[in-house]
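Structure provided below as structure tokens; questions to follow.
With one protein chain held back, the other chains of the complex are shown just where they sit.
Our next item is subunit A:
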């Protein structure tokens, strides 16, 4: 069990990652010039309520551990914002790229 509550450092999630029975939402934040590092990435549930937030890695990677349902990933950055929605079902990796402009 994690003895903290803060978001861990984010890393890329390879497509063949074993999600160990969890629904994992992962992706990359991109800006006008490719991968955008350091954006604040928020996970919202189907009602639009906040569920979690991480800061994307220098390469724009982020990851959430969720459940089946409707989700929106919203990214905030000094250069702008962007979001993408996805519906998840069975445990596994769901890729959610988000463009910020």
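Here is the rule we use: a contact is a pair of C-beta atoms (placed from the backbone, for glycine too) under 8 Å apart; a residue touches a chain by one contact, two chains touch by 3 or more; residues count from 1.
Just so we're on the same page, contacts and distances are computed from a predicted model.
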| item | value |
| --- | --- |
| Hidden chain of the complex, named as in its UniProt record, picked from "ABC transporter permease", "Beta-ketoacyl synthase-like N-terminal domain-containing protein", "Sulfurtransferase" or "(2Fe-2S)-binding protein" | "Sulfurtransferase" |
| Residue in contact with the excluded chain [from A:7, A:86 or A:99] | A:7 |
| Touching residue (missing chain; options A:16, A:33 or A:49) | A:49 |
| Subunit A residues that touch the omitted chain in the full complex | 1-9, 22, 38, 40, 42-43, 45, 49-55, 63-67, 74, 76-78 |
